[in-house]
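One structure is given here, and the rest of the page talks about it.
Of the protein chains in this complex, all but one are displayed in their positions.
Letters are used for the chains, namely A and B, taken in the order the chains are written, and counting of residues starts over at 1 for each.
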Amino acid sequence: MIITLTTDFGLTDPFVGIMKGVILSVAPSARIVDITHNIPSYDISEAAFLLEHTRRYFPPQTVHVVVVDPGVGSARRPIAGAVNGQFFVAPDNGILSWVLASAEARLAVSVHHITNTALFNPIVSNTFHGRDIFAPVAAHLAQGLSLKGVGPQILDYEKHALPRLRHLKDGVFVATVLRVDKFGNLITNIERRNLDGPFSIRLPGAEVQRIVSNYSEAEPGEAFAIEGSTGYIELSLNQGSAAERFHLGRGAEIEVETSGVNH
Amino acid sequence: MIITLTTDFGLTDPFVGIMKGVILSVAPSARIVDITHNIPSYDISEAAFLLEHTRRYFPPQTVHVVVVDPGVGSARRPIAGAVNGQFFVAPDNGILSWVLASAEARLAVSVHHITNTALFNPIVSNTFHGRDIFAPVAAHLAQGLSLKGVGPQILDYEKHALPRLRHLKDGVFVATVLRVDKFGNLITNIERRNLDGPFSIRLPGAEVQRIVSNYSEAEPGEAFAIEGSTGYIELSLNQGSAAERFHLGRGAEIEVETSGVNH
Partner (left out) sequence: MIITLTTDFGLTDPFVGIMKGVILSVAPSARIVDITHNIPSYDISEAAFLLEHTRRYFPPQTVHVVVVDPGVGSARRPIAGAVNGQFFVAPDNGILSWVLASAEARLAVSVHHITNTALFNPIVSNTFHGRDIFAPVAAHLAQGLSLKGVGPQILDYEKHALPRLRHLKDGVFVATVLRVDKFGNLITNIERRNLDGPFSIRLPGAEVQRIVSNYSEAEPGEAFAIEGSTGYIELSLNQGSAAERFHLGRGAEIEVETSGVNH
């Protein structure tokens, strides 16, 4: 059984290694996969988007543990959910918003409040629930525990609004940068179908008017749009960082002029 | 069988991957867990504390490999020890001091000098014993080799004094910052029982006089004390870095005024 880990713990402290020790103590044959531990500290939105994009490449029954948890030790609930045939274990702070949005229409969601303290570490700290609650609960789920075994189902779990394209005026909409990757590509919430006709994406000092099908098709230094591996349109430079060149980061808004009304 | 790795090798060079290749060549079914490879270069003290805090969350028989080894290739001995039912493989440079201190009272310690060259890589370099000695020895221990099989028991292994609270004058003691974590929390050697009565922890430009039970209890920007996940008192800011705000790092000394004499 696969357990994935997504946190803002970094790789310098022993936090992640400790979580793995706890998991393997409960589920000795679990396969543990690190998604990333470099979520910016406390950045729930960043983790939320990344998780939805990532979970699609894991098999059914995978248990995803997500710990970006500024409210650790407060009244915020720990939750475990079944979504689309996989499990998610996380604080109830909206971090599952993208995952839930992709699934709810299909009624494939069941979220439970983790209350069964018998699953927890013997001593539960107020500062490291990744170790004391989320890791052992995930390991028990990987061992076959049902969601009912972690606690009662709830319906009032937290969900955040996702950034949507916004109509500005006739023929112009506003898109949002969802995240910036290591190569400086700006991943937007624009989809391919939103750019069906002629278009112009307004960046500081540049207008992007074409979609290339691969990076090498563009001239060195040229800014271009490309359908990225998430399925969303990315704004990129050939072997350069669009984020640096245009000084844009996550949350930045970008105007897009189109001739059509396909958004 | 679990083998953990703690080094100052970083994650950019292939050193860690190579150690894993060596381990899996000897012990194909070993489960390898990275604790951290971002110990500051040559920083034995940092690794020593972190290891004791971490090993508690791993099951019996786990083999911990710890390679922070400024003396590699010199006369310093390679050692393997059994402590509290787990194994430790490391250079004899004091890096096991915290682990040994936690166990010696219980006579649960046996340290051996690694001398059985038949366990080593065919060619032993003078610069990378992690690959040539520690990894294969750990893999053989994980495969069931006894400590006697690695070499003779020794009693004169190296141990360093651990930082203790120091009495300064009536009602005032001096504590030490043991390490700083990714969030900028200052992990001190103060324990909860040392702060039983009213107290005042003197930080540059601030006096900390209360312990909160979780981060969210504090005001934004407020400095506070909290019992951290290591069991020691940490000095923290709510969603901010205490290390940056107070310009304090590992080894920094902090005066604590108390009304009691409980230290």
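What we mean here is this: a contact is a pair of C-beta atoms (placed from the backbone, for glycine too) under 8 Å apart; a residue touches a chain by one contact, two chains touch by 3 or more.
These numbers were taken from a predicted model, which means no experiment stands behind them.
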Listed residues A:119, A:208 or A:226, member touching the removed chain: A:226
In chain B, positions touching the absent partner: 9-18, 20-22, 24-25, 28, 41-42, 70-74, 125-128, 131-132
Those residues of chain A which, in the complete complex, touch the missing chain: 2, 4, 6, 11, 31, 33-38, 50, 53-54, 57-59, 62, 181-183, 213-217, 226-229, 234, 239
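FYI, only the chains that are shown with their structure count from here on.
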Intercentroid distance (Cα basis), chain B paired with chain A, Å: 32
